[in-house]
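Here the complex is missing one protein chain, while the rest keep their positions.
Our next item is chain A:
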């Protein structure tokens, strides 16, 4: 027979289970967050002795204590420039098409399915695509241009998805008001929808680039060199026309490649270099993500439809 007393005991028992779960959840969550901290502290501690101005201004070297990341950070910067210049306009345009223009038909469905699918393709497969297509078919060689294009394709889905979300957040009423005044679809998009969704688009762009900056596998596949003791052609010239694009064809290395190369050396002295490069790389990713979160937060708070 069920008594009041029995029910009370049963409830008390179940409530204890509840409390145990809350504790477990908190512990698991904090453990995961702690690991992030441990990771960062460990890198900084292992690489501490290597942080100095020289580390940034020296090329890789066979002597661990003289090796630096000059070629790596210059390479990463140039690759990111190519990636951003290609991925952002294409990604934003594709998102505008899907949100504002696309009719409900099979072509739209195919584009949508493709965007989703590309987001799930392992990054190294993009490397194989680039190796077969950019390096050999288009004859770009193992160059900065090939690396930048590869990463641009890789982050395209991130930019598209973020931009679509930002565009979708703009209320219908604003579009209708503009149409009511006789604006064409492009005028509505250019003068209203895009300016109001800048925050979301920026967030997507930064998240995409922060992903690209740490990607290693696809650019190893197209043949990044791990030992480079020269810089690409400078984009700025002293004589007319002052700007040159020769650097696009130069071979390259990048921060994650440099770090990977140092990790795989048996000589212990290089581990400190790897840790220092890793700390810088991780720091850059965390800062970029932080900025993205901040932008998302600010724009969400500022806008009051």
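By definition in this document, a residue touches a chain if its C-beta (ideal position, glycine included) is under 8 Å from a C-beta of that chain, and two chains touch if they have at least 3 such contacts; residues count from 1.
Methods note: contacts and distances are computed from a predicted model.
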| item | value |
| --- | --- |
| Choices "Phosphate transport system permease protein", "Peptide ABC transporter substrate-binding protein", "NADH-quinone oxidoreductase subunit M" or "Acetolactate synthase small subunit" - which one is the UniProt name of the chain not shown | "Phosphate transport system permease protein" |
| Sole residue of A:69, A:166 or A:259 that reaches the chain not shown, by the stated touch rule | A:259 |
| Given A:68, A:157 or A:204, the one touching the chain that is not displayed | A:157 |
| For chain A, residues in touch with the removed chain | 11, 14-15, 17-18, 21-22, 24-26, 28-29, 32-33, 35-36, 38-39, 42-43, 46, 89-91, 93-94, 96-98, 101-102, 110-111, 114-115, 117-118, 120-129, 131-133, 136, 153, 156-157, 160, 184-187, 207, 210-211, 213-217, 220-223, 226, 256, 259-260, 263-264, 271, 274-275, 278, 281-282, 285-286, 289, 293 |
